[in-house]
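Of the protein chains in this complex, all but one are displayed in their positions.
== chain A ==
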Amino acid sequence: MSGDNIACPVCDVMYHLPPELADGETRCARCGYRLTLGQSEAITRVVGLALTSVVLMGMVVFLPFLDLEAGQFSNSATVYDAVMGFSTGIMMPLSLAVMGFIIVLPLLRFGLLIYALAPVVLHRPNAPGANAALRVAIRLKPWAMAEIFMVGVAVALVKLAGMATLHMGPAFWAFVGVVVVAALKDTLMCRNTLWTALANNKA
C-alpha cells in the first residue's frame, strides 16, 4: 500500500501523486476536483481554529444573543431560546434538529477534528479511533449549518426592524466569529494531507 496512489473520489480517475506534487495544489484532470489544496502545513492551524471555534461556541450558548424592545416590553433571547422556539407539542423533533444543525453538529465537528489531529500536532501517538473521528468530521460537514443560521438571523432582523428596537448581544458577535473561523478552517482542510499525516503519525 502506498499513499502516493490515489483515485479521484468524484470521477474515479487514478493518479500517482508523489509528495512533491501532493504538497502543491492539484486538480483532477477530468472533473476538476481539488485532489490536494496545497495546504500541507495547515494541520496546526486547523487544530488552532477548531479550538477557537469551541471557545466562541461556548460564548454563543451561554450569553444573550438578541434583545428586542417594543414599547415597555422587552425580551432577551439566547441561541438556546431560538432553538427551543419549536419545543411545544409535535414541533419538539424540529427543535432538536435545529439545535443539532446550529450548535451540536458544528461543536461535534470541531471536537472530532481536535481529537483526531491534536496528537499529530503535538507529536504524540494517535488517539484511539482517530480515523473514525476524522471520517465523521468530514461526513458531517454539510449538516453543520451555523452560517445558514446567521443568514436566517439577518432575515429575521429585517422582518422585525419596523416593529421593535433590536440590540445584538455578545453571543451574536461570537456567532459571527464562529462562522468566519469555521469557513477559514474549511479552506485549509486538505483531505489528502490530513489522512497522510494521520497515517504517518501512527508509525
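Note that a contact is a pair of C-beta atoms (placed from the backbone, for glycine too) under 8 Å apart; a residue touches a chain by one contact, two chains touch by 3 or more; residues count from 1.
By our rule, contacts and distances are computed from a predicted model.
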Choose one: "ABC transporter permease", "Acyl-coenzyme A thioesterase PaaI, contains HGG motif", "Paraquat-inducible protein A" or "Ferredoxin". The correct choice is the protein name in UniProt for the chain not shown.
"Paraquat-inducible protein A"
Touching the hidden chain, out of A:V60, A:V83, A:L113 or A:A171, is A:V83
For chain A, residues in touch with the removed chain:
1, 3, 5-17, 21, 24-32, 35, 66, 68, 70-71, 73, 75, 77, 81-86, 90-91, 93-94, 97-98, 101-102, 131-132, 134-135, 138, 142-143, 145, 148-149, 151-156, 158-160, 162-164, 191-192, 195, 198-199
